[in-house]
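Here is the structure we will look at.
Only one protein chain is missing; all other protein chains are in place.
In this document, chain identifiers A and B correspond to the written order of the chains, with residue numbering beginning at 1 in each.
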Amino acid sequence: MTATTATPPSTDRPAPRRAPGGGLPARRAVIRWAVRLFRREWRQQVLTLTLLTIAVIGATFAVSATYNMASSSDATFGRADHLLRLDGGDPAVLDSRLAAARAWFGTIDAIGHHYVAVPGLFDPVDVRAQNPDGAYGAPMLALRQGRYPAGAGEIAITDGVARTLRTGLGRRVSLDGHDRLVVGVVENPKDLADEFALVDVAHADPPQTVTVLVAGDQASLEAFRNTIDGPLVRESRPAMTRTVIAAVTLALATVGLLLVSLVAAAGFIVVAQRRLRQLGMLAAMGATRRHLRLVMLANGTVVGAVAAVLGTTIGVAAWLLVAERVETAAGHRIDRFDLPWATLGAEMVLAVATATAAAWWPARAIARTPIMRALSARPPRPRPARRTALAGAGLLAAGVTCLVLSGGTRPLLISAGTLSTAVGVLCIGPAAIRLLAAARGRMPVAVRLALTDLVRYQARAGAALAAISLAVGISVAIVAGSAAAEAHTRRTAGLGNLADSTLLVRIGRPNNPVIPEHTPAQLASLQAQIDQIAHNLGTPAVTPLDMAVVASYTDPGQNGSSQPGHPAVEIGTPLADGQTMTSYPLYAATPELLHRYGLDGAAVAPDTDVLTIHTGPLELGNIPERNVHPKTQALPDTGYSSMPNSLVTANMMARHGWQPARVAWLIEADHPLTGQELATARDLAASAGLTVESHREQASLTTLRTGAVAAGALLALGILAMTVGLIRGEAAGDLRTLTATGAPRRVRRTLTATTSGALALLGAVLGLAGAYLALVSVLHRDLDALTDVPVAHLAATTVGLPMLAAIAGWLLAGREPSSLSRRRLD
Amino acid sequence: MSAVLSLRQVSKVYGAGNAAVHALRQVDLTVDGGELVAVMGPSGSGKSTLLTIAGSLEEPTDGEVLVCGDDVSTMSTDAQARMRRRAIGFVFQDLNLLAGLSAVENVALPLELDGVGARAARAAGMRVLEELGLAERAAAFPDDLSGGERQRVAIARAVVGDRRLLLADEPTGALDSANGEAVMRMLRAACKRGIAGVMVTHDAQLASWADRVVFLRDGRIVDQTASTGPDAMLAGDVAP
Partner (left out) sequence: MSIRHALLALLAEGSKYGLQLRQEFEARTGEVWPLNVGQVYTTLQRLEREGHVESDETERDGAQRRYRITVGGERELDRWLRTPPGATPPPRDELVIKVQVAVRLPGVDVREILQVHRRRLVEEMQRYTHLKAEADPDDIALGLVVDAELFRLEAVVRWLDAADARLRRLPATPPVAVEAAPSDPARPSGPADREPTESTPAREGARR
C-alpha cells in the first residue's frame, strides 16, 4: 500500500550543505520579491517618491548652478597652478627672470601687460600680448568675432573696450601712438568683466608687467623663488575651487535630503504595515529576520534609486534649459555640459543611501514583529506615546542647543540642530494626537470615531503628521526667517539705499578695498564729467566724497590686470570668531560732507576719531595696525544705506598719515530723478568709466513668503489627502456599518473632515512651534528681528490649512463607500 | 513508524492573571510520516494555536514540540526559521501566496530562502507543480489564479523540497465544495508521499479526509477516531 513508500524521518538524513542563513540565493530571492512589489505597488509610495525626487532635483540643480556660477580661478590662472608677476621696468632683468622661470619650470606662458591711458577715460586699457595657443593661458582667451591679431598693425579688443573706445571690428583705433586695425573681438570666457585689448606677441610694445603662468607644486614654486634675488610677486591657485563649492552645496543639500528622509521613514512604516501579512507569510515560509529586514531595506533602496535617477535627470535637464540665461549673471561663459559629474554621482549615491537608511527603522520594527501578529496583519503595538514624546523632548533640547551654539554661522551645528529639532518635533506627534483625541469626550459620535481612528492607526497618522509638520515647518521657517531678515535689513537700511533725488557716482566699483591712484589730470577730467552729469539735472548740490587711504603702502592691484592703488581704511564690527568683521565704508569727514549732515567743524569734538551711526565695538581695518578702536561720535542717521554713514575725522587721518583719495561724488537734485535723467546720467558716467548708484526699490521678500506658504500648504495638503484616504480606507468597514445603521451622508463627511482637519491642525501647530523654536535658537542674540511677525502668512498656515483640509475632506467624502466584496489580494 | 511531529504536554496561556486565556492545556499529539491528522473543534477550542505552536510560529508556555526529533520550542529564532524552510510547510485559509511572484516562483521561494540557487529551486518547484497537475499555471501570478488554484499552489509550496510536515489551517475555508475537494485530494496525495499532515478545521466533511480525527475542546484533546492511516491499512485491507 501507499504507506510503504514513506521515507524515513529526516533526523537520519545528513543536513544539506547550504549556508545557514540561506546565503546569496536567499538574499537574491528576497530582493527580487521586494523589487516586484515596488513595481506592483509603487503608487502606494508615490508621495515618498515625489518628496525624495523633489529633494534630489533641488540638490542636482543647486550643485550644477553653484558649480558653474562660481567664478572660476581659471579666469586668472588658465590651466596653470601658479602665476608670477614680473615687473617690466628693466627689460634686462625681465628677460633674465623669464629665462630663469623657463629653465626651472620647463613650459611657461608669459602674458605681457601694457597699460595705455586714454584721454578722458578713467581706467587705462590693458593691452595684452598673449599667445592664443599658450600652454596655460588658452582658457583665458576666446575669439568672439574676426580673428586674432597677427601683424604690427592689428589688434583685437573686448566688447567693453570697443564701447569705451567707440570703435569696432574693421575700424581703426589709436592707442598709445599706434594706429591699429581692429581685426577681432575677444573675451576672457572665464571672466566676462575682464576688459582688455590683445596684440600679437611678436609686435607688442615692451610690457610694463608680465604675468607668467607656470605649473607645478607649491614646493617647486618656493624653491624657484629662493633662486631669485629680490622680491617675486607670486600667486597660487586658491584651494577653494568650484568643485569644493559644489561639494559644499551638496553638503547643504544633504540636510534637505535628510529632512525628506524623515518623511520617507514615516512613509516606509506605512508601507511595511500594509505588507505585514505578506511579510508574516514569508517568515512562516522560513525567512529569517535578516531576510525580512532586507525586504524593507531593498524597497527603500529601490525608492531611493528611482528618486535619484529621476531627480538627477530632471535637475540636470532643468539646468541645461536655464544655463545660457544665467551667463550674464555669472559673468563668465558657461559650458552647460561642464557639470561636476562626480559630485552629482555622489549625490545620487547619497539619495539612495538616505532612502535606505530611512527604511532601516521600519525594517527593524517589522522584523521584530511576532509572526502571528504579522500573519493576522496586526501591527506591533506602538511604543507608548509618552516615551516617544520624552525622546522627542530630549532631541528638541539637543537641537536647540546645537542651534544656539551655532550662532547662525556654523553649518555643521546648524545642520545637526535642524535635524535634531525636526526629529524631536516628529517624535512629539503621537503624543499630540493622543492629547487631541483625549478631548473627544463630549463630541458628536462621528468626530469621536474619527479621533479614535487617528489613535488606532497611530503609525500611519504619525507618519502623515510628521510629513505635514515638516512641510509646514519649512514654509514657516522661510516666512518667519525672511521676515526677520527683512526687518534686519530695514533696520540697518532704513529707507533704502538712496533718496530718489540722489545719485552716488563712483569711480570704479563699489566696495573695492583698494583705491587706485589717479593723476590730477585724470581727476580733473572726471570732475568735468561729473559737472556735466550735474548740469543735466538742473542745479544739484554736488559733494565730493573721499576715503582715507594708507598712502605708505601700494597694492600692485588685483588679478594682475587692474592698476595699483592704496588700501582704503574701513570700519567694522568684529564677528564672533574674532578673525573677520562686518565692514562698512569709511569716508573722510570733509567740511562739505559734514555740512551735508548739518554739522560744522565745532560740532565735532577734537578727540573724535570717527563719526558713525553704528554702535557697539568698532574697529578700523584694512590698515597696517591692529586693534585700532576709534573714539566715536554719533552721526545723524540719514536712513539710507548707501549714504556715508561713518566719517573719519581729519585729525585721525593726520595722526595716522592717511591721505584722502577721491572715490565718489554725491549729487543731490531738488526733485525726484526721472528715468530719462537717470539714463542720461548713466550714459555720461559709463563713457567716463564711472558707476552710478541711484534709488533702488527695496526688493521685498513678500513674494518669497507667499510662495513658501503656498508650496508648504500644497505639500501638506497632498500628504494630508493621502493619509486621510488611507485611514478612511482602513476604516471603510466602520463607514459601511455606519451607513448600514442609517447614518446619513453627513456623518461620513464629518468623519473625513474631522480626520483631515485634526491632522492639519496638529501638523500646523507642531510645524509652527518647531520652526519658531529653531529660529529663536539661531537668532537668540537678535530676537527683535522676530517681533515683526508676518501675521497674514502665519494665519494662513495655522488657520487656513486646517480649514481648507476640513472643507476638502467634507466635500470629497460624499461618495458612497466602495462595496465590501471588492477585496484585493494584498 | 517514527513520529514526524510530537507535542508533549504542550500548554499555551495568553495574557496573565485574571485575563489569562488557556488556549492549550497539556496537549499530547503524535503524527507519523504519511499520516494526515485532522484537528477538529469549535472556534476558540485552541486548534489554530496548536497548529502555530507545532509550526514554531509561536512558543508554547509549557511542554515540548518535537519536529523530526528536534525540540523547536527551545531553538533560536534563526534555527526555527531554518526548520520552517527545510521541514515545515504551511497552508493558511487564504492569502497564502506572495503577490508579485508567479506560481512557480512562490513554490520555489522556500528553497531559495534555504540557499538553493534560483535555477535549481525553480526546477524543483516546477517538478512539484507537475506532480500536482498545476504545470500549466506555473507562470501565472496570484492575481490571475482562481481561489482553488491558489490553495493548490500553496500546498505545492508547502511540500516542495524535503518537507516532512505540512500544517494546514482551514485550507478550503474560502473555497466552494468542488474546489475544496480538489484541494483536499491534493493534500491527501501529498501525505501519501510520506509527509505528515496536520489540518485544523471545524468542518466535519473536511476532517473526514484525514486518516485520524482528533477532537479538541477548550484546549484539550478529548477524543479521536480510530486511525485509518497507513498503519490501519497495513493491518489488513478491511472491507467496509
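The rule we apply is simple: a residue touches a chain if its C-beta (ideal position, glycine included) is under 8 Å from a C-beta of that chain, and two chains touch if they have at least 3 such contacts.
None of the values given here were measured: they were computed from a predicted structure.
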**Message:** Could you tell me which displayed chains border the chain that was left out of the figure?
**Reply:** B
**Request:** Consider the whole complex, including the chain that is not shown, and state which of B:57, B:167 or B:210 touches that chain.
**Result:** B:210
**Message:** Of the residues B:61, B:77, B:93 or B:224, I need the one that contacts the missing chain.
**Reply:** B:224
**Touch list for chain B against the chain that is not drawn** = 26-28, 40, 42, 181, 184-185, 188, 202-205, 207-211, 213, 215, 217-218, 220-226, 228, 240
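Note that only the chains that are shown with their structure count from here on.
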**Message:** Quick check: in the complex, which residue numbers of chain A touch chain B?
**Reply:** 1-11, 13, 16, 18-26, 28-30, 32-33, 36-37, 39-40, 277-278, 281-289, 291, 370-372, 375, 825-826
**Message:** Please output the residues of chain B touching chain A within their complex, sorted ascending.
**Reply:** 1-4, 33-34, 52, 55, 57-58, 68-70, 77-78, 81-88, 90, 92, 95-101, 108-110, 112-118, 121, 142-143, 157, 162, 164, 192-194, 229-231, 233-234, 237
